[in-house]
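A protein chain is absent from this complex, but the other protein chains hold their places.
What follows is chain A.
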């Protein structure tokens, strides 16, 4: 589960990770009040107004702006709140900004140069262990760093028996070229960051940039925090941070019906039991000359109710020109699913697109008979390759 920068920073701070301080605001007026408070608490005359959306590259789309006085705070906040922010990660339609984070200016001049680093904590799938990944090249797109200067990316693997050790934190600080107070503060920063990662059941932290300030403090200027969905049952307070306005409304509705649905851009909807078969069905649609309009796993207990809910979700997408239902009945009996399709069809009334139903496995023959004799405008198949042919036919 993704959360906003301001939420992620609050979690980090609660584990002793130093952050760029800030106050979240829903309106330009609140933003001005926030800026006044930051002046009082941190003597920050300038502030940064940062759009809070679940996507990176906000600066590139004009969602992060510096304000040097209260008039500018109001003006910038007015520009950003309510805007449709388009970044390299949002897609062409962008995302609406509902909140901004008014953050202290941490790039103030001082005794030494400021320096930006990159740091993330994540699970390395090959090792089955957590790693701290870090780089001297902060503030940039890490994929670009990986492509052009891979030798500037370092990885530190953490032994799950003992967790992050002191020598590892020191190694990281040395590799980042730090010394003196900044070195010490970096070791504290890394230790606190890893502790937070473990304790929150996170699946990724990405802090880009980590900043060394001109007075040699280390702090997180940004925070991308991704929590492990499977761990949320242990953290109801974090689960409550879910912002459904950041998600596709149809996906939110599907999740309420216990359907695993991901909206895509294609023209053929699909309804499948099992995640692997669902992906394979999307691939079949593509091979047959269409484009999948969605991923949809109805799970192991497909019945009339789930089939109806799935139909309703798929039909919300106006681009859908045909629907392919692909069920391999193991525990699920195909004749029950077939009856579910017929009932749902009759209940919804007029489904305006052709439907191809492919049922295989337990009671597949009975199921095909039910569909064929129902009088509905439904094509039925038992073999997957026949279903693919039918998709080709209805799209032609």
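The rule is simple: a contact is a pair of C-beta atoms (placed from the backbone, for glycine too) under 8 Å apart; a residue touches a chain by one contact, two chains touch by 3 or more; residues count from 1.
Just so we're on the same page, contacts and distances are computed from a predicted model.
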item: Listed names "Carbon monoxide-induced hydrogenase", "Biotin/lipoyl-binding carrier protein", "Succinate--CoA ligase [ADP-forming] subunit alpha" or "TRAP transporter small permease protein", matching UniProt entry of the absent chain; value: "Succinate--CoA ligase [ADP-forming] subunit alpha"
item: Per the touch definition above, residue among A:25, A:86, A:285 or A:370 touching the missing chain; value: A:285
item: Contact with the hidden chain (one of A:33, A:75 or A:198); value: A:198
item: Residues of chain A in contact with the chain not shown; value: 123, 125-126, 128-130, 143, 160-161, 198, 201, 203, 228-231, 233-234, 260, 262, 264, 266, 272-287, 291-292, 295, 297, 328-331, 360-362, 383-385, 387-388
